[in-house]
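Shown here: the complex without one of its protein chains, the others still in place.
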Amino acid sequence: MYSLTVCDHIMIAHSFQGEEFGPAQRLHGATFAVEAEFRAPKLDHHQLLVDIGLAKTELRKLLATVDYTNLDDNSVFNGINTTTEYVAFHIHGLLAAACRDGRLGDGGRAVTALKILVREAPTAWAAFEGPIEQGA
Amino acid sequence: MYSLTVCDHIMIAHSFQGEEFGPAQRLHGATFAVEAEFRAPKLDHHQLLVDIGLAKTELRKLLATVDYTNLDDNSVFNGINTTTEYVAFHIHGLLAAACRDGRLGDGGRAVTALKILVREAPTAWAAFEGPIEQGA
Amino acid sequence: MYSLTVCDHIMIAHSFQGEEFGPAQRLHGATFAVEAEFRAPKLDHHQLLVDIGLAKTELRKLLATVDYTNLDDNSVFNGINTTTEYVAFHIHGLLAAACRDGRLGDGGRAVTALKILVREAPTAWAAFEGPIEQGA
Amino acid sequence: MYSLTVCDHIMIAHSFQGEEFGPAQRLHGATFAVEAEFRAPKLDHHQLLVDIGLAKTELRKLLATVDYTNLDDNSVFNGINTTTEYVAFHIHGLLAAACRDGRLGDGGRAVTALKILVREAPTAWAAFEGPIEQGA
Amino acid sequence: MYSLTVCDHIMIAHSFQGEEFGPAQRLHGATFAVEAEFRAPKLDHHQLLVDIGLAKTELRKLLATVDYTNLDDNSVFNGINTTTEYVAFHIHGLLAAACRDGRLGDGGRAVTALKILVREAPTAWAAFEGPIEQGA
Partner (left out) sequence: MYSLTVCDHIMIAHSFQGEEFGPAQRLHGATFAVEAEFRAPKLDHHQLLVDIGLAKTELRKLLATVDYTNLDDNSVFNGINTTTEYVAFHIHGLLAAACRDGRLGDGGRAVTALKILVREAPTAWAAFEGPIEQGA
């Protein structure tokens, strides 16, 4: 199995609902460093999994929709705690769709699985990984 | 699959038995930087895998039992070389038990697998990963 | 010249005033990874610059006053953009005072300079460094 | 499952064929930081997966065959774009053979899978992982 | 003293002249991860040293002149070994000029010193630092 990973980051504000969160119930924020790992069982005839430039550009576009915002004000996350785990899941959905839609070229259409790892601090990070169901 | 990782470290002395170890047969030591990765197929209603604060506190408690010690003097490791691989395995056992026992809350009881990665130096590390058999 | 550095981090929300800031004028946030570097020309008779445990504890106390908060709501920063550069300067002031006041022990009183480096993202960070004027 | 990882790096020149590569069609180069992760379901009686010293020595030997060279001039890569993904695959083949041939000792013969991760830049890396078919 | 650092990288081919270089006399290459540290004794009224976005854009423009090239073919480096030390010095000259020329705004004109650190590998890097002589 091959994999290719590209990185970017976002800087957001948010707060959490639930006593378990303690001080994180207050409005605070995070730099989320995002690593997007594309997986495929083989490379194309150029020996590419996905085009790195295209992958970075598309990831940036998707992240730009939430970068420099307060996630609490985003109706997409209505009633949902934007934990690091959930943010990884959310980005996974966006980038998987981009692969299926051809926004990452033929390479993206051949991606079979995607892992999004999100670092919230030097000592804590979360990830979501899952297969990409490519269309017929 | 979701994952959440928290980090800590210990500073220990030890030595190895066996000619293969060369100079590492002498009493020496290591900073073991520990990454504990919890995995689960879904999040709870708060969008949490395990509570990060609880995970860090419990990991610290477990590591404190060996931190700032000479592992050669610990009867738990009697006749066992405390290689980085083995230390990862050992911590895995302790933290898996904490998950099963409820010391990491309901989140810990929903953890299905655990990976312990231990960095011994900038250029070498080891890990042990395995499922957590949650009780009935 | 000797130096000793300890690390911690905070997760805050804030926004900036001024067109130069572009999208960062919106409420957003950051994980600020903080490195506090204490400098002194000599060590004490124990070969210590400052006690690492004491340094970490004091740094944590100072950071806790802003951790998990919206800096825009903090009267201390009234009318001030809490850029990474400024946050480094602010923490420098708090920790320098702790050194002078004896909160870091005799080691802290012997510190002659302090550098606070604050990482806002994997690709950008800022710092403030300056001498500590120890009292008579 | 246990794993053990050792690191090294190479500094090479190369160019790519294909319009998709844009400016990377020109002769350029890369520092490839290589992480070799050996996996096995159990440790030997010394609690070792593979001998770290032996693993580093063998990895260095294999990398030395391409270190400080222009990959475009290497007949092994004739007509093949030496993308980071492909370089990971290539090193995987060399190191898997070394495991099977006993060049990593009995530990190497017990390795069941190998992952080679190659970092081309702070924000991009690729990997190839696969089982090692040990001889009868 | 304040400082602000931004990062980028280039991927180049080159070779060295002189027996001291051993195998590095052959055509090879490097990923040079570049850290540009701007220093100034005070911030502007927005609490900025230099605008991070502007600094990153300008650094990218300067690096683009050599990115994905063979430095041996660049007349700028005619007869000069493009060691990591020298590359740091070269980038320093380009970025210092950009500060003086106003390409980094008023912030750039207030920069008093600049350090360029270039990482060639995880275990080796070089830097050049020096004052910026701002025009009258």
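First chain written, first letter: the chains are A, B, C, D and E, and each begins at residue 1.
We adopt the following convention: a residue touches a chain if its C-beta (ideal position, glycine included) is under 8 Å from a C-beta of that chain, and two chains touch if they have at least 3 such contacts.
As the structure is a computational prediction, the values presented were derived from the model and not from experiment.
Of the candidate positions B:Ile12, B:Leu59, B:Leu114 or B:Ile132, contact with the unshown chain belongs to B:Ile12. Looking at E:Gly22, E:Pro41 or E:Gly102, the residue that reaches the missing chain in the full complex is E:Gly22. Of B:Gly29, B:Gly102 or B:Pro131, it is B:Gly29 that touches the chain left out of the display. Chain C residues in contact with the hidden partner, per the touch definition given at the top, are 1-8, 43, 46-49, 51-53, 56.
For chain B, the residues in touch with the chain missing from this view are 7, 9, 11-14, 23-24, 26-31, 33, 67-70, 73, 120-123.
Contact between chain E and the absent chain runs through residues 16-18, 20-22, 80-86, 88-89, 122-130.
Note that only the chains that are shown with their structure count from here on.
The equivalent interface to D-E, defined as the listed pair sharing over half of its contact pairs by residue number with it, is A-C out of A-C, B-D or A-D.
Rounded to a whole number, the gap between the C-alpha centres of chain B and chain C is 31 angstrom.
Counting partner chains per residue, chain A has residues 7, 122-123 touching two or more of them.
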